[in-house]
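With one protein chain withheld, the remaining protein chains of the complex are depicted in position.
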C-alpha cells in the first residue's frame, strides 16, 4: 500500500520528537506496519510504539479535514477515504493484538512493566497500563467473590507465580534480518547438543524459537514476518 | 475419587466448544467447595498428631492437601475460562449480550461483564485525542469503500452518518458505505455479496 | 476476532483445560507407607487405611504431589502405554497406533511423565519425538489435500494435540481456497453469532413443531 501519492500535497512532514530525525508520514506508516507485524507474530508483549500511533492518528485527523474541504464529487475523496480506512485498520489491529495479549498475560505483563519502570522504553502506554490494572483486579475480585471467599483462608491465598499465565517463548517464529548481527546464541548448551552460535546477515530469513531473538526484535535488528 | 466433581466442571466446559456459554453450574461448585472444606477440616483435626511425626498421618495430610489444591485449580480454571468466553462474546456480540447467554451467566459474571465493558470503553476513548478509536470496528482489512449487501431479515430503519434513513427489509439489496454497515454484517443482519 | 485467536501462551498454564485433563491421566504407584483413614480411595479393600505396599492407579497430579518432599510416600512406575512393549510398537509403525484410545493426551501426558524423573525417562522422551515425527507427514498430507472428503477415519486415530495441528492445517487450506476465489475479502457474520442464531432457530422450530 504505497502512500507516496498521498505524501506531498496533503501531508506536511511530521515533526517528531527532537531526538529522532523528522520522518515523512509514509516512513512512519512503514514503521508502524513493521511494529504491527512484530506484535502480531510475537508471543510476548512488545514495547509500545505510542509515538507512531499518535502520529498516524493525527495524520488521519489531518487527512479528514483536508477531505472535508474538497468538493463533494471530487475523485480524490474516495481514494483518500480508502487510505484513511486502511490506516485506521492497521492501528486498530495493532492495538487489538496488544489488548488480547494484555488480557491473557495480565499478571506477567504487569510484572514486566514493574521491572522496566525506570528504563526508557516502557512496555505499555498509560492507557494500556490502566486497562491492565483494572482488568487484573476485576478478574481477581471475580475469582475471590465466587470461589476463594468460600474457601478456608489458608487454602484461599492464590499464589501469584503459579497463577500467572506466561507467554510461550519457545514457540517458533519466522523472522527477517534487518541488520547484520554476529554471534547470536541460538541454542543453549543441552546434555546432548552443544551450544550453537550463528551470525545473521541482512536479508536472511529464519525459522527459530522466539526466546533467543526476543531482544533483537525489540531493538529492531530483526523483524517478524 | 478426590476432586471428581471439579473434573466434571472442566469436562463440561471442554465439551461446549464454539461460542456457547453453558449454564453456571451453581450446585456442582458448591459440592466442590464442600469437599475442600471437609478435606481442610480433616487436615486441621489430624494436624496435632502430625507434630509427633507419625508417618501415616503426615502422608494423609499431604494427600488431602493435594486434593484441596486440585479442587481449587479446577474451580478457578472453570471460572477463568468462562470469563474468557464472556470476554470473547463482548467482541463478537457487542456490548449487549443476547438474552439466553445472559440467562446462563451468574450474578458475579454479569457484574464482571459490565466492569469489562466500562474498562474497554474507557480504554478505547482514551486512544488519540479526537474521541478515541472503536477497536471493535474494522475487523477485516478494508478492500472497498462501498459494499453490496443483501438484507437477511427485517431490521427496520437504519440511519447512516449523513442522515439518510434506509429501510432494511428482508431480501432487499443495498449498496452502502462499508464502515457504516460492517457491524450489521457481523451481527448477521446483512450479508455481504462479493461481485 | 482478535480476542479469540488461540494465543500460544504456555500450554501447561494454570488455567489451561487441556493441561488439567492431561494431568488426570492415571499413573501406577505403590505406597511405601501406610496412609491413615484414606482407605476409601482403594476400592479393593474395606480397610480404613491404605496399607503400605498397596498398588494403586493414581491421577498424575496426585502422584506428582506425593512424590515431592523428603519422605517418599510412593514410588511411581511408568504407565503401560509408555513401557518397553508399547515403545517398540510405536517405533515399528507409529501411523497405525490409535493414540486417541491410548489416552487423548499422549504427548502432553508424556511430557509430564518426564518431570517425574522415572528410570526410563530418556526412552520415553525419544519415543515421543519419534512417534510424532513418524505421524507428522501423514497428518500434514491429510489436512492439506482433502477438501470435502470424509476424514473421520484418519482423525479418529489422532490425539488432542495432533487434532489441533490437523485442524490448523485444514484451516490454512480453506483460507487459501477462500483467498483464491476472492472470498476472503467477504465480511462475514462472526462464527459465534452465526452459531447462536442457528441454535435459536433450532429451538424455535423444535418448540413449534
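Here the chain labels run A, B and C in written order, and each chain numbers its own residues starting at 1.
By definition in this document, contacts are C-beta pairs under 8 Å (C-beta built on N, C-alpha and C of every residue); 3 or more make two chains touch, one makes a residue touch a chain.
Rule of thumb we're sticking to: contacts and distances are computed from a predicted model.
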Undisplayed chain, where the name is taken from the UniProt record, one of "Mediator of RNA polymerase II transcription subunit 8", "EKC/KEOPS complex subunit CGI121", "Cell division control protein 45 isoform X1" or "Ribosomal RNA-processing protein 43": "Cell division control protein 45 isoform X1"
Where the missing chain makes contact, among the chains that are shown: A, B
Contacting the left-out chain in the complete assembly, out of A:78, A:137, A:180 or A:219: A:78
For chain A, residues in touch with the removed chain: 72-73, 78
Where the missing chain touches chain B, by residue: 145-146, 148, 150, 157, 163-167, 169-177, 195
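What we mean here is this: only the chains that are shown with their structure count from here on.
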Touch-based graph of the chains, sorted into line, ring, star, complete or other: complete
Closest chain to global C-alpha mean, per-chain Cα centroids: B
Where chain B and chain C are represented by their mean Cα positions, the distance between them in whole Å: 24
Intercentroid distance (Cα basis), chain C paired with chain A, Å: 32
Touching two or more other chains - residue numbers and ranges from chain C: 1-3, 14-15
Residues of chain A engaged with two or more neighbouring chains: 93, 96, 99, 103-104, 163
Chain A contact footprint on chain C (complex, rising order): 1-3, 5, 7-11, 13-15
Residues of chain A defined as touching chain C within the complex: 43, 93, 96-97, 99-101, 103-105, 162-168, 171
Chain C residues touching chain B - in the complex, by the definition given at the top: 1-4, 14-17, 20-21, 24, 31, 33-38, 41, 49, 59, 61-62, 65-66, 69, 71, 73, 182-183, 185-197, 199-200
